[in-house]
Every structure is written in C-alpha cells, then in structure tokens.
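For this depiction, one protein chain was excluded, whereas all remaining protein chains were kept in their positions.
Now for chain A:
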Amino acid sequence: MLSYLVFALITAGIYGILALSLNLIWGAAGMVNLGLVGFFAVGAYASALLTTLTGMPIWLGLICSMAVGALVGVAATSATLRLRGDYLAIVTLGFAEVVRLVALNERWLTKGADGISGIPRPFAGLLNPAQFQIFYMVLVLAIMIVAFLLLRRIDRSPFGRVLKAIREDQELASFAGKRIVRFKMIAFALSAALAGLAGGLYAHFQSYISPDHFQSLLTIYIFLAVTAGGVGRPAGAVLGAFLVVGFLEGARFIAHIIPGISAVQAASVREMMVGLALILILQFRAQGVLPEQRLPAPKR
C-alpha cells in the first residue's frame, strides 16, 4: 500500500512537471501543444540512450534531455510559430506521431518495440528497491517544486506578462513593440525542455522504456490536469496533476468493480471517463480549481 502511494506520488510529480510545461505554453502564451507526449518521449530516450551507451552520469543525462527537448521542439515548430494557433496544434500532433514512428522503427538507435532496458537508476547500488522509491519520490517532487517556483517567478515577471499579452491580443502586443515570434519561441523552448526533463525522470525511474510508454493519451491527461487545476496559473497546474492522478486511480478502481466487463472494456471505461471529465470541466469550470489571478490594471 505504501509503495503504491509512493508510486502514485512519483507519477503525480512527473505529471506535475508536464503540467507546468503545458501551462507555460498554453496557459500563459495561449499556444496549444498537442504533442506533449512527443517531447516527453524525446527527453526519455535522450537521457536513456546517453546514460546507457556513453556511461554519462544521470544528472548530465537529465540536463541533456532538457536540451534535446528544447532543440527538437523549436526545430519542429518554428515554421508555425508565426501562424495562427490551430496550425501549431496540428504540427505538434504530427510531431508526436513522428517521434513514435522513429522510436518504433530505428532499431539501431532505440531497439524498436523491444525498448531500452537497463537504464541506470540513481544510487542503485546503495538503496534497496523500497528506499529507492522513496528517494526518487523526494527527488521528483523536489524538482517539481523548483520548476514550480521558477515558473511562478516567470509568470509574475515582465516576460510572463508579455506572454499573456500575446495570448490576449497578439496584434496589440506586436503594436506595443514586442517581438512576438521571439517570445513565442523562447516560451516553447522552455516548455519543451521541461517536458523533456519529465521524460528523463520517467526513464530513470522505470529503468525501461519502449514506444508503448508514450501513448498520446498522456497528452490528454495533462490537458485535463491543467484545465482542472486552473489554466494560466502554475499552482493550478501542479494541483491539477495531483487531482488527475487521483482521478485516474479512482477511475481504475471504478472500472474494476463494474461487474461482467472484460479487461479491455474496463480500460475503455477509464479512458471514456478521462474524455468526459475534460469536456465537462471545459463546459462548467473552464477556469479550474485555482483560477488565474488577474492583476488589476495599474492606476495612472
């Protein structure tokens, strides 16, 4: 039971980092990243490959997973950052699909569907499995808190205000002399780096990754988290991630106690509840549990 709880908290921490990533790009800047899971996967594979193939230390692998995430993110989306929002949505969706195809097909690099195993765990020699889980929970939650403080800082900084200005009225922000595309690109790079970091953390926790781990449904979970917690507010994103993990575990429980349904049906009930929850929240409480704080306009 305890190890189950610890496992859920590690998952929630990783989802929390992903939710902070999505909140920066969607909540603050109004850009939609439907390929979040693609950046998560890129980060996971980057750190997994670097640490297993070159013997790089884990902390450096995690930094590389951020760098690779950011680079790939900007490269894949730069064509769309100056265009209307729907295009970014379509391109990021396609990006995640391409990442999945590459992971599945480039066996020389990713071992295809077999996946990469033996990804090093930090202090594996010193800790027994139970101790490792608790250590990793503390590590993930600490990183999530650092990311949260950083993003809250950004949210309240002039940079964050420019992003919100772009979200509200791009033409006006441009008219005010802000270089829109540059701001968008930096925000996207930061967001992709965070998603990559979450992927790296996931890889070193699981110690095994394969394309199966990176289903597009994860992107939906994170959208649900950010929407439920409060779009545009980092605290909301983190809270939302914990709510979603609780919701998913609860849904798993409910799906299991419905009598007379198969395992496939139980899984589909769980996913149905996720889709339905997202629609209902968008309809009835789009501002989330912790609504965005809007500062009053400065008095003259």
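Just so it is clear, a residue touches a chain if its C-beta (ideal position, glycine included) is under 8 Å from a C-beta of that chain, and two chains touch if they have at least 3 such contacts; residues count from 1.
In the analysis below, contacts and distances are computed from a predicted model.
Among the names given as "Helix-turn-helix transcriptional regulator", "Hydrophobic amino acid ABC transporter (HAAT) family, permease protein", "FAD/NAD(P)-binding oxidoreductase" or "Glycine cleavage system H protein", UniProt records the absent chain under the name "Hydrophobic amino acid ABC transporter (HAAT) family, permease protein".
For the options A:32, A:187 or A:235, the residue in contact with the chain missing from this view is A:32. Of the listed residues A:7, A:87 or A:135, the one in contact with the hidden chain in the full complex is A:87.
Panel shows chain A; residues 30, 32, 34, 76, 79-80, 83, 85-87, 89-91, 93-95, 97-98, 101, 104-105, 216-217, 220, 223-224, 227, 262, 264-265, 267-269, 271-272, 274-276, 278-279, 282-283, 286 of it touch the chain omitted from the view.
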